[in-house]
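Every protein chain but one is kept in place in this view of the complex.
Labels A, B and C are assigned to the chains in the order they are written; within every chain, residues are numbered from 1.
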Amino acid sequence: MIIILKQDANESAVRALRAELEAMGLSIHESLGEQEHILGLVGDTKAVAESWVLANPAVDQVRRISEPYKKANRKFHPQDTVVQIGGTKIGGGHFAVIAGPCSVESEEQICLVANEVKASGASLLRGGAFKPRTSPYSFQGMRAEGLELLRHARAKTGMPIVTEIMNTEHIPLFEDVDLIQVGARNMQNFELLKAVGRMGKPVLLKRGLSATLEEFVMSAEYIMAEGCEQVILCERGIRTFENSMRNTLDISAVPMLKHMSHLPVVIDPSHAAGINWMVEPLAKAAVAAGADGLMIEVHNDPARAKCDGAQSLTCPQFDALMQDISREAVFFGKEMN
Amino acid sequence: MIIILKQDANESAVRALRAELEAMGLSIHESLGEQEHILGLVGDTKAVAESWVLANPAVDQVRRISEPYKKANRKFHPQDTVVQIGGTKIGGGHFAVIAGPCSVESEEQICLVANEVKASGASLLRGGAFKPRTSPYSFQGMRAEGLELLRHARAKTGMPIVTEIMNTEHIPLFEDVDLIQVGARNMQNFELLKAVGRMGKPVLLKRGLSATLEEFVMSAEYIMAEGCEQVILCERGIRTFENSMRNTLDISAVPMLKHMSHLPVVIDPSHAAGINWMVEPLAKAAVAAGADGLMIEVHNDPARAKCDGAQSLTCPQFDALMQDISREAVFFGKEMN
Amino acid sequence: MIIILKQDANESAVRALRAELEAMGLSIHESLGEQEHILGLVGDTKAVAESWVLANPAVDQVRRISEPYKKANRKFHPQDTVVQIGGTKIGGGHFAVIAGPCSVESEEQICLVANEVKASGASLLRGGAFKPRTSPYSFQGMRAEGLELLRHARAKTGMPIVTEIMNTEHIPLFEDVDLIQVGARNMQNFELLKAVGRMGKPVLLKRGLSATLEEFVMSAEYIMAEGCEQVILCERGIRTFENSMRNTLDISAVPMLKHMSHLPVVIDPSHAAGINWMVEPLAKAAVAAGADGLMIEVHNDPARAKCDGAQSLTCPQFDALMQDISREAVFFGKEMN
Partner (left out) sequence: MIIILKQDANESAVRALRAELEAMGLSIHESLGEQEHILGLVGDTKAVAESWVLANPAVDQVRRISEPYKKANRKFHPQDTVVQIGGTKIGGGHFAVIAGPCSVESEEQICLVANEVKASGASLLRGGAFKPRTSPYSFQGMRAEGLELLRHARAKTGMPIVTEIMNTEHIPLFEDVDLIQVGARNMQNFELLKAVGRMGKPVLLKRGLSATLEEFVMSAEYIMAEGCEQVILCERGIRTFENSMRNTLDISAVPMLKHMSHLPVVIDPSHAAGINWMVEPLAKAAVAAGADGLMIEVHNDPARAKCDGAQSLTCPQFDALMQDISREAVFFGKEMN
């Protein structure tokens, strides 16, 4: 961390600041030029809040040099993390596809879609039971009953299930879920992150709509700080000024997250665009950019879907896409689950 | 709601769509031009999800005409809502200032600041007990103990207290809080919104960092749909590309929210900029733009604050600001609490 | 175009508005519901400005249904445009790579790089002579002399040259350039667009940092409206909140621009990230998403480049990338130039 002092900083204030920093176990390199007076902090600055330093009247600017995340940081853990859910591996060269409907709507629907996506090569079944909706008047999901139906589909197909948790009070309902999803709108619901981190299960964390990558990794750090090491990062489109589609896929997040962290990175092209015909090119771009997996919405009858039908693939569309994706993953040297 | 059909829409698909919409109690006006084929829906379209319509293969575009919020909508409730907390009124010409430290740090600190801000003219005492922090290694607040100290400061000064709730499981701890705050990062924590809406208390809802005003009002609608009518909207800066300050105050939110809704609008200039010397001009702009109140961070010793010291005013700075603000509120025809 | 009238719109104002619209040759479908009063305009609304309609006191909202661009619109020109520069084809299944240094720095440098990129398989040589720089104190390019050196490199290698024009007064200097580039910062320099459109040469138009895709295509429309049909659209990263890289590549722009328009789409992964090690994954993603070409910065000695060295590939790095890209383009069914 580097502290740039004000040109007219009071000498005794600077001395006091130095003393406080040294009391925190940090050593200090001072550079005093004509125009600039700088303190370089050496040591573990993870717990030194920038806002605390900035509040000192002698301080003009603060710049953090080392990353504020540790457990998620590739520097301290150079090997790729491989997340394992049942027999499926994600990361470290293993590529997996998560597929299923936006929301669980009935036993028939979830079982039918589960069978189809499994036959096409998906490894994990997704399906929303608790649905975060902008409007209180929109369908809020089948909730506990939806979880029950997911378990039923798992029993029938053998596919591990992935579904979103929205509240710490629902944790008992999720004990039997294979991969716990934390949604984009809850990326900074810190109480939820902590509780999920203590569940002892793999977690798929979605990036917030306007979160920076550092904020995203810091949210993974919240989960990991509770002892969970099996975290998958999922980029699902960010908010931009573009209005011809719902969100804008940040494909650069794939190489940059892999540079910052050892955790696997998965792309959700369905939410990224919100338009079914864009899923194919975006999914292909994700594989080429080095993603470790895809999360794709598939519905047996999108025009009757209770939620996000416009972005859902039909089962035959998904099947065609899986053929392309499998060939492409091999072309890029990945091992398909 | 207006539905624009594809130029090559299949006739039977259109007929089926019309039938489904009519079954929902809507009547339909059809315009068929050379280049455009349009269905205009007449009736209550609140529950018709755009994504459902868009998923229909005959549909090209959907445009909502009427607002998706009802209880918060000024069209159906033209009178300003006045929120009352103890003896303090906010809205409908009544102007109030909420002040206090970012976080409760000790009995001494909260009581000292409470006494000072009361003497300067603040009506409500703020102070964070549960703190949402980007890093798991930052100070997370004094939690239950912090709430206890706030109650203590209330007992000493008579000021009603405002503090942030982060999780539905903490509700029992907040039963005695006068104004429940929902923070920016939880603006779309829908389970929390619903639970807070059932507490029977006034709520101060902060706008998410990248939320549109419609999304913001929809989150208020979540609270109101549970029976709570005492909601205050708080603009606290949005995320933009500007990096010389923390956030960018959206002053236009004041007149636009008041146009959309009857709820009172309060500005938080402290979080908006994150810099103490910017609080004064932004607070003054807020009054001039028609805000119903201000929420300002004040600390007895900002350089030692555990959180956000850089944006905190000292007690004498707050006192000077209050003198200006009181005169300005009167100039603009408001009644100070 | 759809006009939503105010609920309390004055009848005579509505009649007057209808008369004006009909005088413009449009016919009108009216829907009058309990909550909504709508006029649907049928006919050519290209010249009806939304702001003009909105200024009418009877009008609440205006929504455009048909696109405001015509010449660039795929609806009216379903076949892909193939842009031809010398023997190089871009679009309609033809894939080309433009490569070279950010700026021309000397005869040696540009000739050396030109030879190398040609040997690696690039079809067109890029090099900035006029450089748009944020600071007036930064290197502004070799200007006319830089153009001279580019021509020299073309004579030596036979590669057509691509370079940026910043001002209409420089047009005489660009008469001999093969592909005229309009930079991101000039995407809405409308006088320049018009003048470039009259040059009778192919144009590569870069997307503005915060431009929507519709605005981008409208700028291409400016060029095409002057008679130029050979326009290439180049996505080069948009501004987002992310600060770990310079810009964020909008990979979705590839399929969406091809949906909106028949013009070829090229990706510039060098400017998109501003970091050399990100060029490879982004270039690969571009090919997979369906781009028609790439524009890549290559420098013989990036650490001594006068401009944007951090994003430049060395010649051997570019050579390795070209081997991968060529194989990938074939995998995705493109014909390499």
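Basically, a contact is a pair of C-beta atoms (placed from the backbone, for glycine too) under 8 Å apart; a residue touches a chain by one contact, two chains touch by 3 or more.
Because the structure is predicted, anything quoted here is derived from the model rather than measured.
When the missing chain is restored to the complex, the residue among B:Ile2, B:Val48, B:Ala153 or B:Met260 that touches it is B:Met260. Residue-wise, the contact with the chain that is not shown comes from C:Met166, picked out of C:Met1, C:Leu21, C:Met166 or C:Leu179.
Although one chain is hidden here, its contacts on chain B can still be listed: residues 210, 212-214, 238, 240-245, 248-252, 254-256, 259-260, 272-273, 277-278, 281-282, 284-290, 328, 331-332.
One chain is missing from the display, and on chain A it is touched by residues 2, 4, 27, 29, 31, 33-36, 38, 40, 42-43, 61, 63, 65-66, 239, 241, 243. With the whole complex as reference, residues 46-47, 49, 51-52, 54-57, 68, 130, 132-140, 166-169, 185-186, 188-192, 194, 209-210, 215, 218, 221-222, 225, 239, 274, 302-312 of chain C touch the missing chain.
Simple rule for what comes next: only the chains that are shown with their structure count from here on.
Here the chain at the heart of the shown protein, by mean C-alpha position, is A. One finds 39 Å separating the Cα centroids of chain B and chain C.
Centroid to centroid, with C-alpha atoms defining each point, chain A and chain B lie 26 Å apart. In chain A, the residues that touch at least two other chains are 210.
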